[in-house]
Every structure is written in C-alpha cells, then in structure tokens.
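Heads up, one of the protein chains got dropped from this complex, but the rest are sitting where they should.
What follows is subunit A.
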Amino acid sequence: MNIWMLLAMIFMIFLVIFQIAKASEYVSVLKGEKKSREQANSINAVLMIVFLVVGLIGAYYCHKHLTPMTLFPQGSASEEGKEIDKMFIITLVLTGIIFVATQICLFVFSYLYREKEGRKSFYFPHNNTLELIWTIVPAIALTVLVVFGLRHWYKITGDAPANSMVVEITGQQFGWIYRYPGNDKVLGKRSFKLINAAESNVLGQDWADSHNNDDLMPSKMYLVKGVPVKLIIGSKDVIHDVGLPHFRLKMDAVPGIPTTLWFTPNRTTAEMRAETKNEEFEYEIVCDQLCGNSHYAMRGVIEVVTQEEFDKIMSEVKPNYFAAFPDKDPANAKKEAAPAADSVVAKATK
C-alpha cells in the first residue's frame, strides 16, 4: 500500500476517534457531570483489572516463547559463567516475586477503591512500623544480592589461573586481530607508532624484540576446551568491546589502556553444534561499544577445540614475522613466495 494512502487512512481514523471523544463531552454535559464521571470511573476501574490479568498472562506467554531464543537454555559456555547464570536466576526469582506482588497491589487496589457513592477515604498519613518494614526488608534482600554479586565479581575480575594460555585481541575499525605468543610463551613488544599495514605490521610489532618472531596471528580465535584463557584486550583507534555472550563476559577495548579478561571454555564448538542441533552455531565475538559506521558488522569468531586440534591448527599458522620479512621464512628459502593463507589479520576492512 502506498504510504500516503496509509497516512490518509490513519488521519481518517483519528478524525473519527476525535469526533467520538468530542461527542462524549457533549453527552456528559447532558447527562450531568457526576453521572458521566461515575461511568468513566467504573469503565477505567474494570480496565485496570483487565490490564493486570492480560498483562500477567502476556508475561507468561512471552517467557514461554522467548526464553528458548535466549542463551540460557544452553547454559554458559564458560565455567565462570555458570555462577552468573545461577545468580541471575536468584535475582530473577526475588525481583519476580516483588514485581508480581506490587503490580497486583497497584491494579487491584485501583479497582477495589474506585470512587463510590458514600465511600469515605481512610485518613492514613503515616505509620512508622510499616515504613520501617519496607525500609529494612529491601535493605536485607539487597545485601544478600550484593554479597553474592561481589563474590563472583571478584572472582571474574581477579587474577587468571597460572596455567592460563594468553591471547591478545585488538580491535580496529572494523575487525579483530588475534595474536598468540607462540613457542616462547611471551608476546613481543609493540607500539602504535610502528603500525604499518603496507609492511604487514598491522599491530605495530617491534621487530627489535625477538619475542615477536614467533608470535602467531590466526584469523580466528582458537581456544582449548577446559584450559583457562587470559585475554589481553586493546584497541588501535576507538573504544571497542569484546562481547562474549555465550561465555557471559564482556570487556571494553580502550586505546592506550590494555584490559584483561579470563575464562575457561567448557564445550567445544563441535559439541555445542551437536547440543543445540544447529550446524551453524558459532561462538561469536560481538562488538558492544559503538565504534563507527560498521560497528554492527564487527564480528569475530571463537572456535573452541580440543588440545590436539589446537596444536595442529597452530602448527599450520605462520608467524607474522615471515610476512614482514619474507626472506627469513624457511619456506621461502626453498621456493618462491607462496604467502601463508591463514597468516595475516582478520578482516582489515576499510
């Protein structure tokens, strides 16, 4: 349908509603203000109850149909996230009870105490006991939640376990760059002043530091099931955010200020695909901080694999050092350049 037709139709509907409303005003003058007010009052009082009942049914319906679309049925993909899910449920139950109780009070009271001939309102300006109760009870409930919350907060934000593997993840407009320390287990030094995409140095690795020589930069983030991972998060330009909804985690990537995050994946991508019966399942890295035009397309992929698979994948990735200095690449010493397919950056889209 033509949009202008649609607008004209809406306008006509408005006109009708408007005329009815205007007419009701004249009717109320004829009937007497008191009578029409009583009538409007009882209609609205009944609507209050209808709204409450339909609303609560709607909330249940929503819960039934939308919960399967959230991440909760599949559970947290990280060990640490399981605690968060538990905490979420506790908070949900607690606030749910208060929600239902207070909304019922609000709408039922509105219905019960609608204006009636002869009813006198009850002069009840205050009552210290009542007020004390509803200061103290919420305070206690919240204290419980704070204690639970902070326990998990300190655990998640605390130091990563000593056996963690280290992965560096760097955001740029609009993609992610992953770097693994390689055999020496140390990430080489880098500086934003050395960034030079033309010379295959998108991270600004300092080649004077030999720790850089074996640093690997695969196009996906590969993690090992059951092995804790510590992410070192940075950004080259604006603030990005490493959002990991399946693992229940998230951390900003701020230029100039490195941040960290650690977790332990508990299921491989393949296991998750089987479990969710979804062949397309993927652990996605979501940019959660507005970073420019293509913010919505700043997608990264994490593939959780077993230790053997991981070792095999990493052995096939060439260090970026060889891309920057092709003559140092032992493969090139034998035959002429055949650039490693999986070596350079994720997508450096412009």
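Points to keep in mind about this one:
As a working rule, contacts are C-beta pairs under 8 Å (C-beta built on N, C-alpha and C of every residue); 3 or more make two chains touch, one makes a residue touch a chain; residues count from 1.
Just so it is clear, contacts and distances are computed from a predicted model.
As stated in its UniProt record, the chain not included in the shown complex is "Cbb3-type cytochrome c oxidase subunit I", which appears among "Cbb3-type cytochrome c oxidase subunit I", "ABC transporter permease", "Acetolactate synthase" or "Penicillin-binding protein 2". When the omitted chain is restored, the residue from A:160, A:270 or A:286 that touches it is A:286. Residue A:71 is the one among A:49, A:71, A:166 or A:313 that touches the chain missing from this view.
For subunit A, the residues touching the absent chain in the complete assembly are 3-4, 10, 14, 17-18, 20-22, 24-25, 29, 37, 40-41, 43-45, 47-48, 51, 55, 58-59, 62, 66-67, 69-72, 81, 83-84, 87-88, 91-92, 95, 98-99, 102-103, 105-107, 109-110, 113-116, 119-127, 130-131, 134-135, 138-139, 142, 145-146, 148-150, 152-154, 156-158, 172-173, 192-193, 195, 197-198, 204, 236-239, 241, 243, 245-246, 248-252, 254-257, 259, 280-282, 284, 286-297, 299, 348, 350.
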